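For this depiction, one protein chain was excluded, whereas all remaining protein chains were kept in their positions.
A and B are the chain letters, set down in written order, and residue numbers restart from 1 in every chain.
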Amino acid sequence: MSVQASPIATTSSTRRALDRLTWTIAPGVPFVIVLLIWIAATDILQPSKETLPPVSDVLWSIKELALSGQLATNVVASLYRLLLGSILGIITGLIGGVIVGLNRKLAESLNPIVVFFNAISGIVWLPLMITWLGIGTALAVFLIWNTVFFIVFQNAALGVQLVPEVYEQSVRALGGGRWHTMRTVILPGALPYILTGVRTGLGFGWRALIAAELVGAATGLGTMIFDAAEYHRSDIIVAGCLIIGVIAIAMDRWLLLPIERRTVRRWGLVADAEKER
Amino acid sequence: MAQPQKPAKRRSLWTTADGRRFIAGAAVLAVILYGQTVYGMATASGRLDPSLRNATGPSNVIVVLDFMPDRFHNERVAQYGTFAGRDGSLNRMRLRYVSPEKLRALSEVAWISRIEPIK
Partner (left out) sequence: MSVVGAEHVPAARPMPVVTGWAVAARQLRGVKILFPFIVLVAIWWAIQAVGNFPDRVLVSPQRVFDTMVLLVSRGVIAEYVSTSLKIIGIATAISIVIGVPIGFAVGANRYAARSLEGFLRFLQGVSGIAWLPLIIIWFGFTHTTTLAVVIYTLIVPIIFNTMIGARAIPEHYGLALRSLGASRLRLITDVYLPGALPSIVVGLRLGMGYGWRALIAAEMLVRQGGLGDLIFGARTSGQIDRIIGGMIIIGTLYLLIDRLLVQPIENLTIARWGVLRK
């Protein structure tokens, strides 16, 4: 527990229950506040539907999109690309990261290149890739791969490098082969970092995907927003943004975080508070 | 905070490696942002035709570039006066009613080759 400044510690059970209640509902508060401001602004300022769509319009368009199946189509299209690009990125990032992590000289010589390409990862490749790959799934998959790869790569390399050498050496001394050492020492040891990399990478990948769809106009959620913009349908724009955010949070909290926690806990590896990011 | 300490070594930006790196970075940034502007200002006198040096009222000039202009360059030049067509070739642009201040500013643009009066 943190060191609270209250000199008198009243730990009645009601107080604790109240604390717990506040703790649970706290995350919802800003959303409620924003909602209230939104409703108030719509009422008082009476902006055009274009500038600030009313809450009801946004909810209505969400319902419409869901019913017409458009929402599902776009979400699935986006997620499919995310999945494809991410799997490629994770596999290549893992392989690359482990190889580089094991080989110090290689890591040092490749480092400048990795840093540079990391600096231009993602959307910066868009113009070049549109020229080479055209607009479509290949483009989006490349951009996601690019984003995810560098993150997983760096985290995997870091994780491998940080596995204390003594573990590896002791297993080798007892007669373990290269592959055996890899499986039992290095990979589990690097796992927390790898999983953090996967989790971070997917978050970045999702955002890069939306950016790519907006600018490159393939199909998916980004395109849905982009098309809506052409017709000045701000309600769809806002609806799309909210859905993007919800998917991002859902993906992170309910899919990736549990995977990370459970795997790390299973192996009894040290997980720390930074994971929450 | 037990033992008395020697006075701390004076650490200005110069003494640390990171400080030097920052100064180098700031210098590079300054050159990137202002290098060409400064160069333009330094070479301004060579650019402006002598007869235009002491213009007191609006002048009519020909802006000469030593390359074929992009739309980018046309747009920038047109901001200094009233665009009045080309003077023979595409890289010679006529500008009318260029005020003395705009003329001076025009003479400081690094990628302009010469500014001649319209004869």
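Basically, a contact is a pair of C-beta atoms (placed from the backbone, for glycine too) under 8 Å apart; a residue touches a chain by one contact, two chains touch by 3 or more.
Note that the structure is predicted; figures quoted are calculated from it, not measured.
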Interface partners of the hidden chain - shown chains only, full complex considered: A, B
Given A:Leu82, A:Ile144, A:Met182 or A:Ile237, the one touching the chain that is not displayed: A:Ile237
Residue of B:Ala26, B:Ala42, B:Ala78 or B:Ile118 touching the missing chain in the full complex: B:Ala26
Footprint left on subunit A by the chain that the document does not show: 2-3, 5, 22-23, 26-31, 34, 50-51, 108-128, 130-132, 150-151, 154-155, 158, 192-193, 196-197, 200, 203-204, 206-207, 210-211, 214-215, 222, 225-226, 228-229, 232, 234, 237-238, 240-242, 244-245, 247-249, 252, 272, 274, 277
For subunit B, the residues touching the chain missing from this view: 16-22, 24-26, 28-29, 32-33, 35-37, 67, 70, 72-73, 76, 109-111
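Basically, only the chains that are shown with their structure count from here on.
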Mean-CA-position distance for subunit B and subunit A (Å): 44
